[in-house]
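Mind having a look at this structure? Questions to follow.
A single protein chain has been removed from this complex, and every other one stays in its place.
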Amino acid sequence: MPIEPQGTGLREEELERSDVLTVSYQPMARYAWATGIAISRFLRGLKDGEIVGTKCDQCGRVAVPPRIFCEWCFRRSGTWIKLPDTGIVNTFSISYISTDTTRVKTPTIPAVIQIDSAGNAGFLHIIGDVKPEDVKIGMHVKAVWLEPEKRKGSITDIRYFKPTR
Amino acid sequence: MLVKKRVAVVGAGMTKFMRRAQETGKELAFEAAKQALDSAEMRIQDVESVALGTAPDAFDGVHMKGEYLLDGAGGWQKPYSRNFVGGGTGVFSAIHGWWHVASGLFDTCLVVGEEKMSSCLPHPQTAFLTIFDNMIERPLGPNLIWIFALEMQRYMQRHKIPKEQIAQVAVKNKRNALDHPSAQIARAFTLQDIMSSEVLAWPVQRLDISPVSDGACAVLLASEDVARKITDSPVWINGVGWNLDTTYWTNRDLYFPRYVANAARMAYDMAGITDPRKQIDFAEPYDPFDYKELHHMEGLLLCRKGEAPKLTAEGVTERDGKLPICPSGGLLGVGNPIAAAGLMKICELFWQLRGEAGKRQVAGDPRTAVAQAWGDLMQIGTVVVMHA
Amino acid sequence: MSDSERIEGDFPVHFRYTAGIAGEKFLREIKDNGRLLAARCNNCQLNYLPPRLYCERCMSKLEIFVQVENAGIVQSYTVCTQDNLGKQLPEPVNVAFVRFPSTHGGLIHRINGEVCVGDRVRAVFKPRASRTGSILDIEYFEKMP
Partner (left out) sequence: MSLSQWRCRSLRRVAVVGVGVTPLKPTTPEVSYKELIFDAALKAYADAGVDPRRDVESFVCSSEDFYEGTSIFDEYVPDQIGGALKPVCTIAADGIYSLATAYMQILTGVFDVVAVEAHSKASDIVNISPIYDLALDPIYVRPLGLNANFVAGLEMNAFLHSSKTNLMHCNKIISKNRKNALSNVIAMNSTNAVPRRDRVLSYPLAEEDVAPLADGAAVVVLAAEDTAKSLRDDLVWIKGAGWASDSPNLETHDWDTATYAALAANQAYGQAKITNPVADVDVAEIDDTYSFKELQHAEALGLAGARKAHEMLEQGVYDLCGDLPINPSGGSLGMGHTLEMSGLVRVIEVVQQLRGMAGKHQIAGDVETGIAQAWRGVPTASGAVVVLSR
């Protein structure tokens, strides 16, 4: 049976001109998430210029960002380990848009950084100090840290990762 | 896996997919639900349960959005619930409805998928910031395009896929959508159009992406006995599967969607499909971005890893090819109101398998097809196998 | 607990909701004519207030709109002391759910003055010039003399 789809499409101008009635609303929902055992430890490590992971006593997998459990063995993770602040680019993008899709002049280079000696494990961060066209998957990179006094226990305590060359 | 009861799709409906709808979310849900009921000549009073799928509340801008949409979806004074598995929600809604009937608890279930993304300003993409980890990802200012770009790059690099082969999917789907009456951005683009569109986050360009949409879809499910009373041509849900990978997407290789493969194996196993490449006549994999169609063909085990771009280049996946992929026009062409877009794929299987797809009808009397959706942090696969 | 052990965040978006197909008719009628409309379901013999595009009971599309006389009855009331963000209101606000004879549904609104369950009330509209096509074009309800 062929359908006759219903619906009244509008153009942005029609909404802006109030051709149709609307209600505008600013949500005020605010949160303060407890970072808990594992991420608190990770963020404190960043403040100290260290990347902290966990190692499962059973399967030996290294997890970074760390967690108090191994999701594959389903048991409490055994050991905190200090990891190097170097790794390789697992994948990357060259982004010309900000969070709200507005265009930016200087591209951002987000990447998944696989931390050295952590197996497959890594985290999302930004690549810097390199021309976009020179970034390659497999490239070795090192963290560029904020000055110690400016760090606040955040993922942004690492300013970006740059090629080690 | 022995399923106690067979479940059929007996009706389907969908609204237009639009960038901005005047209808409220409830009204969109109603239009689709009503059409699904009418197509089966059923009254809402005859429906025993209602299953709703809708994606983030931050689009429509209503907390407990499932509750808000309830009356439009036909849930008044009925057993009604809402499932939520991110972008996988649309196809999962049919699975959600399926277990209502397959459990033996209900003989009928109305399944509705809705999304009204235009309520969200300054841009619906902004809401996607809040899908990232609140502790260690959001401070980096990510957007949704990033994760697609990262996954696409990994996929391209692993299999040495040229961007042109990926862009071919956008050409095909946006053209297929010319024959869909609900389509939002159907157009005959050339490969050059796609390749020269604005770069958003390399390798993702403007026309690699499906549009933001408002819309709704619905299907009506029934148990075997009831289905046979409603229609002479029920379409059976023979297999369902879903699978959620670890949240830690930066701890796994993104080049292959293993969770989609797991979901597909579950669904094929249930449907008795042992060789999907031979037994599936056409497929509606999830295509919010052009490369995702290819990624998902591989996840659905419809070809070898890395082979989907080649099949596309050879025309195998065209509507008149040997394995038509997204004959509807997909999300790339029809539009992407998240949960509704996934359920649109179930609608398409229903219409195609009944021979009712009109100008979109794939040739050769298709009997078995698969629909799939995907979502979360590149993490969930939802798969439905249907049979005429 | 130090600040570094909690991370703050929000939803950095705002919303613009369309009144919808039925809502547009209802709010325009208030704005233009200071009148209340209900949507008629012939099948269920119900007049929905506020009007709807569809009957939630039988899922019929509703296309007949009927005028509702501006004379309602308080079915329940409350005295609200907090605003929508949980802040203490400078003055408590009387709020009621008002039913209207021969309609299904009713309106929730502020009440000017005190009321009891069963009191007859009516909507007081803002002056035409300051109406915007909003539920707030009804200034409040008040007891009928």
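When the chains are written out, they are named A, B and C in that same order, and each has its own residue count from 1.
Operating definition for what follows: contacts are C-beta pairs under 8 Å (C-beta built on N, C-alpha and C of every residue); 3 or more make two chains touch, one makes a residue touch a chain.
This structure is a prediction, so every number in the text was calculated from the model and none was measured.
Trainee: Would you list the chains present here that the left-out chain is in contact with?
Mentor: Over the full assembly, the chain not pictured touches A, B, C.
Trainee: Considering the whole complex, which of B:9, B:102, B:152 or B:185 touches the chain not shown?
Mentor: That would be B:102, which touches the missing chain.
Trainee: Of the residues listed, C:40, C:109 or C:122, which one is in contact with the missing chain?
Mentor: Within the whole complex, the residue contacting the unshown chain is C:109.
Trainee: Given the contact definition stated above, which residue among B:11, B:66, B:142 or B:299 touches the chain not shown here?
Mentor: If we include the chain that is not displayed, B:66 is the one touching it.
Trainee: If I consider the whole complex, including the chain that's not displayed, which of B:17, B:30, B:92 or B:256 touches that chain?
Mentor: Considering all chains, including the one not shown, the answer is B:92.
Trainee: Among B:57, B:193, B:224 or B:356, which one touches the chain that has been omitted from the display?
Mentor: B:57
Trainee: With the missing chain put back, which residues of chain B would touch it? List them for me.
Mentor: 1-5, 24, 48, 55-58, 61-71, 75-86, 92, 96, 99-100, 102-105, 127-128, 130-131, 133-135, 241-248, 258-259, 262-263, 266, 270, 375-377, 379-380
Trainee: Going by the touch rule given at the top, which residues of chain C touch the chain that is not shown?
Mentor: That gives, for chain C, the contact residues 1, 5-6, 8-11, 15, 17, 19-20, 23, 27, 48-50, 56, 75-86, 92-93, 95-97, 104-110, 117, 134-136.
Trainee: What residues on chain A make contact with the chain left out of this view?
Mentor: Given the touch definition above, chain A has residues 23, 25, 27-39, 67-69, 71-74 touching the missing chain.
One rule holds in what follows: only the chains that are shown with their structure count from here on.
Trainee: Assign the assembly's chain-to-chain touch graph to one of these shapes: line, ring, star, complete, other.
Mentor: complete
Trainee: Taking each chain's centre as the mean of its C-alpha atoms, give the chain farthest from chain C.
Mentor: The chain lying farthest from chain C is A.
Trainee: Find the geometric centre of each of chain A and chain B from their Cα atoms only, then give the gap between the two centres in Å, rounded to an integer.
Mentor: 27
Trainee: Chain A to chain C: how many Å between their CA centres?
Mentor: About 43 Å, centre to centre.
Trainee: Centroid from C-alpha atoms only, then distance chain B to chain C, rounded to Å. What do you get?
Mentor: The answer is 37 Å.
Trainee: For chain A, which residues are shared contacts with two or more other chains?
Mentor: Counting only residues that touch two or more other chains, chain A contributes 8, 10, 15, 20, 25, 27, 31, 33, 35, 43, 99, 154.
Trainee: Note the residues in chain B that touch 2 or more other chains, in rising order.
Mentor: Those would be 21-23, 61, 122, 126, 129, 134-135, 139.
Trainee: Would you tell me which residues of chain A are touching chain B in their complex?
Mentor: 1-12, 15, 20, 25, 27, 31, 33, 35, 39, 42-43, 63-65, 67, 71, 90-101, 108, 110-112, 120-126, 132, 137, 154-156
Trainee: So in the complex, which bits of chain C are touching chain A?
Mentor: 4-19, 21, 23-24, 27-28, 85, 133-134
Trainee: Which residues of chain B touch chain C in their complex?
Mentor: 21-24, 26-27, 30, 33-34, 37, 43-45, 58, 61, 71-72, 74, 76, 118-122, 126-127, 129-130, 134-135, 138-139
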